[in-house]
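In this view, the complex is presented without one of its protein chains, the others remaining in place.
This part shows subunit A:
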């Protein structure tokens, strides 16, 4: 197991480096410069600016320079914010996005699994059809539509919940629901399919033949086995939700990292683009790693195959 983990960590680092390199290169291929009003400044001024930000050197040198600094934990300064260190900006804004994302994923996964289990166990009944109907709705309705809808009813019309901002627990409710609905829908559909499959397995009959309670048959035997494939989608889903909350952050005026990212791309804020991408890809890589480890925890066959 230790060897497997060590191997995986090496791969993770390589993946990360590849992502950084590609991002750096494609970023440099983008048209434009970070400098606004370019046509109003003289070529000398431009050259001076470029020199100041180190953009006059060849791309490979810039790249090596960047990597060298990054290894010391220095991701440069954001062009938009007067060279304020990117790491500081990320440390300030990322926790908000992560909060929102993880809350949505955890709540979404719990409800999704529960709904999937119920639908799978009551296959072919109204409960099943109802759950799947809601699930299809959840997948097809974009989160921002739901967000605006909720804002209108709960925020404006009935004034039950704060309309926007990110100040206390009650501010979390609407954005988290808006994001979680998609997760619930996806997880519920997967979970239902797996449950339907698992409850027809012979080992479930064996478990029932032992006379153990229905609760234990469902949770110790069925759900655990049905979870294995569902966990696969949870990893990428988490990364997508945590990083993809951009629109929701905008709608609810949440000071997260999402809108920051878009701004930095629009303004060619190279260090900020790099920093955000690095954060996102690190998150995705770590999530996939966690999923693989979880796999082994749940399914002993995978654990042993990996250990050899």
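FYI, contacts are C-beta pairs under 8 Å (C-beta built on N, C-alpha and C of every residue); 3 or more make two chains touch, one makes a residue touch a chain; residues count from 1.
The definition used in the following text is that contacts and distances are computed from a predicted model.
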Undisplayed chain, where the name is taken from the UniProt record, one of "Chemotaxis protein CheA", "Anti-sigma K factor RskA C-terminal domain-containing protein", "Metallophosphoesterase" or "Peptide ABC transporter ATP-binding protein": "Peptide ABC transporter ATP-binding protein"
Full-complex contact with the absent chain, from A:1, A:137 or A:212: A:212
Residue of A:3, A:28 or A:301 in touch with the missing chain, whole complex considered: A:301
Missing-chain contacts mapped onto subunit A: 201-203, 205-214, 216, 220-221, 224-225, 228, 298-301, 304
